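Missing here is one protein chain; the remaining ones are kept as they sit in the complex.
Right after this comes subunit A.
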Amino acid sequence: MSLTRRLVLGAAAGTLAVPYVVRAQAETFRIGALNPITGAGSPYGTGMQRMIQAAVEAINSAGGVNGRRIEVFAEDTQTSPQAAVLAAKKLIEVNRVRAILGTWSSGVSLAVIPLTNEADILLMHTSGAPALSTPPANAKNLGYRYQATNDRFGRAFAEIAVREGFRRPATMAFNNASGIGNTDGFRRAWAAKGNQNGEHVVYEPNQPSYRAELLRVLSTRPDVIVMGSFLPDTTIILREWFQTGTPVKWIIPAWAANPQLVQALGPAVTNGIIAVDSVSNEGAEAFTAYDAAYRRAMNQPGASNVYAAMTWDMANTLALAIEQAKSFETAAINAAIRRVANPPGEAVSAFAAGKAAIAAGRKINYEGASSVLDFDEFGDVTPDFGVFFIENGQFNRRYVVKI
């Protein structure tokens, strides 16, 4: 038999068909992992995707959901709505996934949610935009937000500022929806308490220095600077602030004020910084399991990627909801999500334990790695906020703020 063009084409087509033939052998429950592997979300995206896969691996080795294995199809949003729309179409139309997990930026989630609504499947995301809670975006109540809204973070910052006795807060925000959402939330809540807002500076991403912006804020002599920032820019700003020698306190979201920040700047610079976290349930059993999985997959501590903890929880809540619903229909699964995630019920932190409890007919309450994970009527998590003080390079949780 000679190697003809027709033969080569046929063989190539056959190779392409192999996965479909293999997959046809056992019915699975298909989910899409749609994460920001490249673009602005790239520091988090790979970890998010790996944790969906790791959680699903654990779920499958515990016998799968309702008798089926979960199968993950991974895609990259490129942190761009246009690429995300095409990726979501592909996941829905070609891979026939029944839920999409882990869209990160608000732009991407807002562009994808009309498609998941149309296909009548769930979308679990980590975006901050308020528009995602309500119609038209969440018209079918199929959207779930695993991240506290930026506005809620801002309100928590204001509570902390009051409790710590600050009088003249200034704000600095990274110029994107998340950064400005944090500081706007703070300024609104602070003003609502009858206080005067201080200087507000919005800075552009990817600058080698933020000295000009920093000096503008420091010249107004604030006693605390509230940040809506990310790790790279926070590192630069704090280094430049320390060089000025001006005494001031900082309130920073925990995704920016994390152990990597301490590692980069040393304990002297970071001493006294207040880091605020949506109680990324450190100490909870789910977090321990997640942390171990994250270290295995990414060779970094789990606390360095709050969004990966959320995607870990997404896979687990979805699996528990399917188990609870005893069905693969979206409507039944959707109805079961709050039932397995919200109190009252037996607190469980892993799929296997939850599955056993459900089988025994008990009502469960999944306590996640990212937060206690209770959803309100809009599908938003309503976490408590942990307030950490960085002291000698250690993160010490002093108290918890409820809003």
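One rule holds for everything that comes next: a contact is a pair of C-beta atoms (placed from the backbone, for glycine too) under 8 Å apart; a residue touches a chain by one contact, two chains touch by 3 or more; residues count from 1.
Keep this in mind: contacts and distances are computed from a predicted model.
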{"item": "Among \"Dihydroxyacetone kinase subunit DhaK\", \"Branched-chain amino acid ABC transporter permease\", \"Electron transfer flavoprotein subunit beta\" or \"Sodium:solute symporter associated protein\", the UniProt name of the subunit that does not appear here", "value": "\"Branched-chain amino acid ABC transporter permease\""}
{"item": "Touching the absent chain when the full complex is considered, from A:N117, A:Q147 or A:T382", "value": "A:N117"}
{"item": "Identified contact with the non-displayed chain, of A:N60, A:T126, A:N176 or A:S304", "value": "A:N176"}
{"item": "Among A:S80, A:T126 or A:T317, the residue in touch with the chain that has been omitted", "value": "A:S80"}
{"item": "Footprint left on subunit A by the chain that the document does not show", "value": "15-16, 18-19, 35, 37-38, 40, 42, 45-46, 49, 73-76, 78-83, 85-87, 89-90, 92-95, 106-107, 110-111, 114-115, 117-118, 129, 131, 136-137, 175-177, 180-181"}
